[in-house]
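If you scroll down you'll find the structure; I have some questions about it.
The block that comes next holds chain A.
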Amino acid sequence: MAEAARKIDTAAALAVRDLQAWYDESHILHGVNFDVAPGEVVTLLGRNGAGKTTTLRAIMGLIAKRTGSVQFEGRELINLPARAIAKAGIAFCPEERGIFASLSVDENLMLPPVIKPGGLSRDDVLTMFPNLRERLASQGTKLSGGEQQMLAIARILRTGSKFLLLDEPTEGLAPVIVQQIGRTLASLKQQGFTIVLVEQNFHFAASVADRHYVVEQGRVIDMIPNTEIQNNLGKLHAYLGV
Partner candidate 1 sequence: MSSPDIILSARKLTKRFSGFTAVNGVDLDVERGTIHALIGPNGAGKTTCFNLLTKFLQPSAGNISFNGRDITGLAPAAIARLGVVRSFQISAVFPRMSVLENVRIALQRRRGDSFDFWRNQKVLNAYDEEARERVEEVGLTEFIGETAGELSYGRKRALEIATTLALEPEMLLLDEPMAGMAQEDVSRISALIRRIAAKRTILMVEHNLSVVADLSDKITVLARGEVLAEGPYEAVSKDPRVIEAYIGAGHG
Partner candidate 2 sequence: VDVKLGVLNDRSGIYADLSGEGSVVAARMAIEDFDAAAKGINVEVISADHQNKPDVASTIARQWYDEEGVDVIVDVPTSSAALAVNEITREKGKIFLNSGAASTDLTGAQCAPGTAHWTYDTYALANGTGKAMVDNGYKNWYFLTADYAFGHSLEENTTKVVEASGGTVVGSVRHPFPGTDFSSFLLQAQASGADVIGLANAGGDTVNSIKQAAEFGITQAGQALAGLLIFITDVHALGLETAQGLVLTEAFYWDLNDDTRAWSERFSAEMGGSKPTMVHAGVYSAVTHYLKGVEASGDKATEGVMDWMKSNPSSDPVFGEGELRADGRHIHDMYLFQVKSPAESTGDWDYYKLLATIPAEIAFRPLEDGGCALVE
């Protein structure tokens, strides 16, 4: 019993094997492989159209046609519907933010149901993003672009899910806020959250992540630990043009 528990403990929080995905006829992911250890922050880096978003969506069960294996805490997710994956404890913040126009800011914030205890409270979240507090009653999509991004992140922190998939969370945010999100991610990491981050802002990525996976044409082609980033700048330049 104890041994089994330890085995799961040591296993990756998320193990993605040979993940393939299609939009209608077009084959986008051609076998993505990567692992995320519990409590780790990893990024997916890559050019536009490399398939980063698609990878997150496929993990989350949002792409109808997908094959391969996605193991989350030892459990296979590949054939589950999105809602079951959410209930398993993965929270997703989409690239296009997905703020609901027919809901107020507050309703947007309170929308995702709490999956597990231990999430942030409404007050915690509002302290983290003071902009939102002033605008709680307005219609969700009346927020500025950056405010919408904050709201999108804020609402999934409430759910108690400890595993976050964030698709370009700093896009369109002012530098102060980006820094604040950086601190938030660091503190989440401290609290034991595991995070997969898709980022274009390489500096930001380097400041928060433990490891970086490089995605190209629907495959993971390299992994660079954050500690070795200085030694690999040449490679990164070739991959990303940084």
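One rule holds in what follows: contacts are C-beta pairs under 8 Å (C-beta built on N, C-alpha and C of every residue); 3 or more make two chains touch, one makes a residue touch a chain; residues count from 1.
The candidates were selected such that all candidates are chains of the complex that A comes from, given by their letters.
Since this is a predicted model, take the numbers as computed values, not measurements.
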Options 1 or 2 - which one, within this complex, touches chain A: 1
Candidate 1-facing residues of chain A, complex: 23, 26, 46-50, 53, 95-96, 131, 135, 138, 142-147, 149-150, 168, 171-180, 182, 200, 202, 240-242
